[in-house]
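All protein chains of the complex are present and in place, except for one that has been dropped.
A, B and C are the chain letters, set down in written order, and residue numbers restart from 1 in every chain.
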Amino acid sequence: MAIVHEPIDLLALVARVQDAGVGAISTFVGTVREHNDGRAVSGIDYEAYEPMATRELERVVAEAQAQWPSVRCAVVHRVGTLTVGEASVAIACADARRAPSMDAMRFVIETLKVRVPIWKREHYVDGTREWVDPTRAATAAVSS
Amino acid sequence: MAIVHEPIDLLALVARVQDAGVGAISTFVGTVREHNDGRAVSGIDYEAYEPMATRELERVVAEAQAQWPSVRCAVVHRVGTLTVGEASVAIACADARRAPSMDAMRFVIETLKVRVPIWKREHYVDGTREWVDPTRAATAAVSS
Amino acid sequence: MTPVPVLLFASYADAFGTRTLPVPIAAPCSVADLVDAMRPLAGGDRLPATPLVAVNHAYAAPSHMVMPGDEVALIPPVAGG
Partner (left out) sequence: MTPVPVLLFASYADAFGTRTLPVPIAAPCSVADLVDAMRPLAGGDRLPATPLVAVNHAYAAPSHMVMPGDEVALIPPVAGG
């Protein structure tokens, strides 16, 4: 469970949950895409309240493991400026069986998105930048 | 969509579905585990009816794309003798949004398991081998 | 009569001791008739009541007609993944 400033290594994350008792590994990778809400995106700044984000990620994983006790989970979220196609978050959940690995993976990404103190500011091709607010339909544009 | 005889390269699979419009990539990896139904497993032989398995994989992916038209899917299944911890199957489903990528990934692994003509013979630590039959509670042991 | 070659895999290949079984029946014939023609052969007692059959790489119903030259395979319970 970590906030990192470097590109995410998916295989290293998978290796952390791998084990001789594991038969299924589900992963989720979030990437920067070139469009959002109809606007052309050139990149995203990710910012975190790092000590709290790390603790929230640990709490989310602990809750997943309370619900699916045999699942092994690892999560990493990147901060800094990312370009289109780069991974911002990666989750790996491993279990003897596939259903718990998939259910836990989904729980972790859905819960992470509503609770972990991380923010993103999109850079648009037109030169503006904007903090993304999922609680509002539209956000105020801030000139870059 | 392929049957391969070499170790699976997860990152290459992810790269095949990656695209500037992609914001979410869900993957599933099936691995050989050291226990099944309480027996100690040392490895698994995977066998496929290769031309049909390839076509069934293509059909499963086509059905996923009919249900989630924007999802990009790639699947690879390995055949041959695998040891504990090695990946037998990998699926990557990418989309602008996470829900379709996760739903399509789950559909592909569940459908693959009931339809694609691939078989596995477990090698047990006690020296016996057995073809796994998911339709029967117990399968007949064949001495190695 | 030219026998119909049937491809066998996994436990079925073990049961019949071969990966290609010449089945003594003339095509055209139904899938059901083809399976019935396999039952008296050595290993045929290990077939389930309605084994899955593929014709030209697609699952085929018992009533499907097998034509000369078709690629026919018996599909044991699958266990991929």
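Keep this in mind: a contact is a pair of C-beta atoms (placed from the backbone, for glycine too) under 8 Å apart; a residue touches a chain by one contact, two chains touch by 3 or more.
Small disclaimer: the values here were computed from a predicted structure and weren't measured.
Note that the undisplayed chain, when the full complex is considered, contacts A. Here the missing chain is touched by one residue of A:Met52, A:Ala99 or A:Val125, and it is A:Met52. Counting over the whole complex, chain A has residues 30, 46-49, 51-53, 55, 77, 88-89, 109, 112-121, 131-136, 142 touching the chain that is not drawn.
As a convention for this text, only the chains that are shown with their structure count from here on.
Taking the mean of all protein C-alpha atoms as the reference point, the chain centroid lying nearest to it belongs to B.
Rounded to a whole number, the gap between the C-alpha centres of chain B and chain C is 25 angstrom.
Contacts with at least two other chains are made by residues 98 of chain A. Among the residues of chain C, those in touch with two or more other chains are 81.
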